[in-house]
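On to chain A.
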Amino acid sequence: MQPDVLRERLGPILGPRLLAVEPFAGTAGRVRFAREGALELFRAVRDTLGYRHLAMVGAIDWVDHREVFYVAWSDEERDYLFLSTDLPASDAHVESATPVWPAANWHEREAFEMVDVRFDHHPDLRHLLTPDEYAFHPLLRSFKLHEPEELEVKTRNV
Partner candidate 1 sequence: MWINMGPQHPMTHGLWNLRVRIEGEIIEEVDPEMGYLHRGIEKISEDRHYNEVITLMDRTCYVAGLAWEHLYIIAAEQALHLEPPERAQYIRTLSDELQRIASHLMWYAAFVQDIGLMTPFLYAMRDRDLVLDLFQSYTGARMTYEYNRVGGVRNDLPTGFTDRTRKVMDWIYARFVDYDHLCLDSDIFHRRCDGIGVLSARDCVDWGVTGPMLRSAGVRRDLRKDRPYAAYDRVEFDVAVADGADVTARYLVRMEEMRQAVRIVRQTLDWLDKNPGPVLADRLPRWLGAPYAPVGREGYLLKRNFPTGRGFSSVEEPHGEAQAYVVNTGGEHPYRVKFRSPVFANIAAAQKYLPGYRVADIPPIMGSVDICVGEVDR
Partner candidate 2 sequence: MTGATLYSVSAALSALLLGAVASILPAPVSGWLTSADVVTGLAVLIFSAILLVASMINTIMLIWFERKMLGRFMDRRGAMHVGYAGLLQNFADGLKLFRKNTFRPQEADSLGFYAGPTAYMVTSMILFGVLPISTGWSSGALPLSLLLALAIFSFAPLFIFVSAWSSNNKYSLIGGMRSAAQMIAYEVPILLAVVAVVIVSGSFDLNVIVNEQQNYWFWFPLLLALIVFVAGMLAEMERIPFDLPEAEAELVEGWNTEYGGMLFAFFMLADYVRALIGSILVVLLFLGGWTMPSWVPAAATSFPLAGIFWFMIKTYAVFGLFVWIRASLPRVRTDQLLRVGWNRMIPLALLSIVLAAVLVTVRCLPFLGCVPPVGG
């Protein structure tokens, strides 16, 4: 499925909330959309275009804004589709994809704890990999790694 075909088929459904469809090697295209149309887009991508399998959900911290991306796979097209949306860093939230793709559950939990993106109407938005009381979001750019010297372990024998 070519990017222009994607634009043709998704345009009428999303209208202005479809921002751009760019070619992206390794996938059918990169669909950029405004977050208001998230759930409609997911439904359209799954039911109309046939991308039934959600491969991954991730988030990137671009300091000034955050990007959430979704990768879906279609058995008919034998290809991936890349969806992404930009969220303001101060108010990073987007509709959860779990009603459409149950597979999004854990991926969104991970994005929530790592990049501090909230997913509205997620059934169970807890931390996945870090403890519940962990107050940091490790994959934000503001989270700096320690220099190895600082982590030097002092032991009795040394």
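In this text, a contact is a pair of C-beta atoms (placed from the backbone, for glycine too) under 8 Å apart; a residue touches a chain by one contact, two chains touch by 3 or more; residues count from 1.
These made the cut because all candidates are chains of the complex that A comes from, given by their letters.
Keep in mind that this is a model prediction, so the values were computed, not measured.
For chain A in this complex, the touching partner among the options 1 or 2 is candidate 1. Those residues of chain A whose C-beta lies close enough to touch candidate 1 in the complex are 24-27, 52-56, 58, 60-61, 69, 71, 73, 75, 78-80, 82, 101-103, 105-107, 114, 127-131, 138-139, 143, 145.
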